[in-house]
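Removed from the display is one protein chain of the complex; every other protein chain stays in position.
For chain A:
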Amino acid sequence: MRIPCPYCGVRGLDEFAYLGDATLIRPDPAAPGAEAAFHDYVYLRDNPAGLHRELWQHASGCQSWLVVTRDTRTHAIGRVEVARDVAAARGSGAE
């Protein structure tokens, strides 16, 4: 598996560290029902067989956090985005 880092180009898997599902959003601890929301956020996963948006860090490279869309059935890498851009788009309501 090789991941095309937007800054460094295509690099081997051993340069990257994996965090997991990138679609999880940390709940607001002050909101009602926060306890249940945090349980879901910390423990529950969709765990799809197919396309999965996930967080990787180019830990042994430029150290950027990336949102990689990957097929969990084939390990084929699709779109790679910079996590900061994804978060900014989400913050602006674009996503």
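We adopt the following convention: a residue touches a chain if its C-beta (ideal position, glycine included) is under 8 Å from a C-beta of that chain, and two chains touch if they have at least 3 such contacts; residues count from 1.
Throughout what follows, contacts and distances are computed from a predicted model.
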Quiz item: For the chain omitted from this view, which of "NADH-quinone oxidoreductase subunit D", "Bifunctional protein PyrR", "Alpha-D-ribose 1-methylphosphonate 5-phosphate C-P lyase" or "Sarcosine oxidase subunit beta" is its UniProt protein name?
Solution: "Sarcosine oxidase subunit beta"
Quiz item: In the complete complex, which positions of chain A touch the hidden chain?
Solution: 1, 12-14, 18, 20-21, 36, 39-40, 42-49, 52, 54, 70, 72-75
